[in-house]
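A single protein chain has been removed from this complex, and every other one stays in its place.
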């Protein structure tokens, strides 16, 4: 079966020198974000932009939202990342205009190639389409695109793409309906 | 398909003025709860009651338990809300006598109508019956009643009512047995 080579995994460079410097700076700046008063959305947008995020007008991010690497984040106009949302954006994460990622959801844009002995770190992108709604506690895995207007149900676990204007739920998530707006 | 109207959603009043005042007061009082020593159950019952909760004799709530809005919470005698339990009680949440909500479970009494363009906030109730047991990491969704004595398994995701003295598990949760006490 071969043997997992943790030493090789740990010795492999994961981030560029510049990225490591940004990670340290972002960790140091963390309290400015986490302890900001809840209504100060503009202040948090400013902080995210200072660290390289592309953040549209009136996007809402909360003090309890965790963004691992702002420089990999793109937020459309009026998008929102809810309270306690966890954005593990080792790869690029994009949330479209007027899309909502609700309470405690996890966007996980990181993985490992488990078939290689050295378990190399992978950084696949995540795309959440415009007007989509990722409900509370949902999990969106690496490489997934959630289509425009789609709904990912509460606690759903999405590891494949979700078609536009469909509704998925469960673990693994399955299509349970379609969405239309009245 | 129509278009999501985030501006209308944000402009809609979500809480009454009185409720907003209570939310601020509860946030300010938070450290008195979170930093209380673990054995001080009576103290936390007192705090919850001061903020409008109906709390029965000998109910157990831990310092790490999160109650979003105590005024929407009813706890029966000897009920318990375990460590890191998250009670998102935008609507009324009732936990019956001698019922247990275990470690890190989430009672989510809030939702949005995703078929309306302005995504109005909904606040459906949750009822956990007497003697029921909601296991670790489980999720109980908006509008759900968990019947008396029922068991919601670890990490189960419940979006429909659970009949009394049944056992459910999985995501979505399905009936996997019945419970009787010896």
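Of note:
The chains carry the letters A and B, assigned in the order they are written, with residues numbered from 1 in each.
By our rule, a residue touches a chain if its C-beta (ideal position, glycine included) is under 8 Å from a C-beta of that chain, and two chains touch if they have at least 3 such contacts.
Only a predicted model underlies this, so the values are computations on that prediction, with no experimental measurement involved.
One of B:29, B:122, B:136 or B:163 touches the chain omitted from the figure, and that residue is B:136.
Among the residues B:33, B:62, B:88 or B:165, only B:165 touches the chain that is left out of the figure. From the options B:29, B:66 or B:103, the residue with contact to the chain not on display is B:103. By the touch rule set out above, chain A reaches the unshown chain at residues 1-4, 6-7, 86, 88, 106, 108, 110, 112, 114-117, 119, 139, 141, 157, 159, 170-172.
On the side of chain B, the interface with the absent chain consists of residues 58, 78, 80, 98, 100, 102-104, 131, 133, 136-137, 149, 151, 153-157, 165, 169-171, 179-182, using the contact rule stated above.
Here, only the chains that are shown with their structure count from here on.
Centres computed as Cα averages put chain A at a distance of 26 Å from chain B.
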